[in-house]
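Missing here: one protein chain of the complex. Every other protein chain is in place.
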Amino acid sequence: MAEKKLMKGNEALAEGAIRAGCRFFAGYPITPQNEIPEYMSWRLPQVGGAFVQAESEVSAINMVYGAGATGVRCMTSSSSPGMSLKQEGISYAAGADLPIFIGNVMRGGPGLGNIAGAQGDYWQATRGGGHGDYRCFVMAPNCVTELGNFPHKCFEVAFKYRLPSMVLADGILGQMMEPVEFKHPEIDPKTLTEPAWALGKCEGRDKRIVKSYDLKEGGVEIMVNERVQRYKAIEQSEVLYEEQMIEDADIVLVAYGISSRVCVAAMKQAREKGLKVGLLRPITLWPFPKARLIELSKRVKNFLVVEMSLGQMVEDVALAINGRANVHLHAKPGASVITADEVCKTMDKILKKEAKEYAAVK
Amino acid sequence: MQLLNKKPESLLDVKMHYCPGCGHGIIHRLVAEVMDELGIRGRTVGVAPVGCAVFADTYFNCDMIQGPHGRGPAEATGIKRAKPDTIVFSYQGDGDLASIGMAEIVHAAIRSENITVIFVNNAIYGMTGGQMAPTTLMGQKATTCVEGRNAKQAGYPIRMSEMLATIDGATYLERTTVHTAPGVVKTKMAIKKAFQNQIDGKGFSMVEILSMCPTNWGTRLDNPSEATKFVAEGMLPVFPLGVYKDACAADKK
Partner (left out) sequence: MYQGIRISGFGGQGVISAGVLLAQAGMMEGKEVSFFPAYGAEMRGGTANCSVVVASDQVSTPIVTAPDTAIVLNEPSLAKFEPMVKPGGLLIVNTSLVNSKPTRKDIKILNVPCNEIASELGNPKIMNMVAMGAFAAATGAITVDAIAKALPKVYKKLKPEVIELNVKALKRGAEFKIS
């Protein structure tokens, strides 16, 4: 095992991306993710990469759109308000099948909101966020080590299926320091084969075009349907989740990112009191662990979704469970922190049948 | 028999969609001839805009990318920084470059991004059907200013070359026109210089080209001289031709 190093989440994400072969970064300052561009600005030149502080998030995502079209592993990052600005470029990247990588260190919203950690961009991340029919591969780390290691998987999936990929973190994970362990061998981009669509040198081959449009009648329908096949393959093969104490659970907590850690503490407290509580943590938010939830709902009667938002992921849980079990929600918007005690109180209410279900058994 | 003038290798032999009397076809050919003459086709990536020239990606015989409206200079930045040995040009219209993409073009110049920008100024939105552009002349009619542009409602036309000339990072800025034969020749020389600058690593170069849009100006399609007259009498006084900046990156501090 490599020596553990104390690192900030944001820095681990940046270093993890470089270790995964990232050689281009463009971004714009916004709290609480500033350590990512700051780190990239000195680290990328060390490995022969390029860093640009763009004039806006709009420009940054389009620089990445350009860099991504050359087949180079590239990245941009931002926090919630900045991510809204990037949606145009993400839609184009999805439409042009470009495997770019994006980090979102979420903060409170809507609007300027605040700068504390929040989970209010779940819909934006998993529903596309920009215009048109598309998906992004979205991973939700819950510790600094995962922030350092998920870029590897994001690039792998992005290049395999040709779609934008995203790490959806939050201000708490981004700002906190924790021991980090980089688990993947470092990738030297020179060892990667250039994709068959990469722009650059057309000498001796036909020219290539990277574009997201087709104005012929039915053209975009064909483009999107081809993409849907890849999305189906991703839903088939790339779902990731983690379970704890699920076997005998009467209540299953469903939470991602920082909220899942609060749930681990709540679960342990509840188990000490004799309550049978388990945890399902989606690691990929899209594709969502739908099949596993369906399976669990045949046995488990109560699910409690815990998230730092007004309740966004709960819709995916309710959709998967589809009336086979009760779905409850413990949600806190505005970047307010959820404590284990609060989650325990909600579980007590559920067991005493005092809690109102988000979606009840049909 | 000797072939004296053939289609440049850098331009594909496909039917273009441009209207009769439009300047884009001429400008495409000039860019392609320059690519041929400089021998850079095999390592050039072109950025197509949103607007009438959106299909430029299918006309030029080099690698091409098409992206969001106005973001060409940002895309070009990403390509050039990721693959510094490529030659990158961004082809943009006036709505694309001087309106929605104002920030991108200004900051590409500020960074002295080593790219070439071909800016086609025809004082109107073409693709969307004749709306007012940031370069639309005072009093000029458009579908969003049917009585003609007036200052109270829509301000004044922007002179991009003059404005960008104030930026230290801009290396070469010239305004030319394609409404006359000598203008076409001069335009080609300017385009060639703008590409040569990039080859030499001199930084940001832009050629602003005044061009015709008979369809949306409402000038007669069967009489192209009406459109060229509009350039000569309407546009030239507002957008004077000339070199606005010519500094080698090496001279810049």
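The chains carry the letters A and B, assigned in the order they are written, with residues numbered from 1 in each.
The rule is simple: a residue touches a chain if its C-beta (ideal position, glycine included) is under 8 Å from a C-beta of that chain, and two chains touch if they have at least 3 such contacts.
Bear in mind that the values here come from a model prediction, so they are computed numbers and not experimental data.
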Missing chain touches which shown chains? A
Would you indicate which residue among A:H184, A:K201 or A:R261 is in contact with the undisplayed chain? A:R261
Which of A:V47, A:M176 or A:V239 sits in contact with the chain that's absent? A:M176
Out of A:C202, A:A340 or A:A355, point to the residue that touches the absent chain in the complete complex. A:A340
Contact with the hidden chain only, please: which chain A residues? 4, 6, 31-32, 115, 143, 171-172, 175-179, 258, 261-262, 264-265, 268, 337, 339-340
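Keep this in mind: only the chains that are shown with their structure count from here on.
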So the centre of each chain is just the mean of its C-alpha atoms; given that, what is the distance between chain A and chain B in Å? 39
Name, in rising order, each residue of chain A that touches chain B in their complex. 23-24, 26, 50, 52, 54-56, 58-60, 62-70, 72, 74, 88-89, 92, 96, 199-204, 207-213
Under the stated contact criterion, what part of chain B meets chain A in this complex? 12, 41-45, 47-48, 54, 57-58, 60-68, 71, 74-83, 86, 103-104, 106-107, 110-111
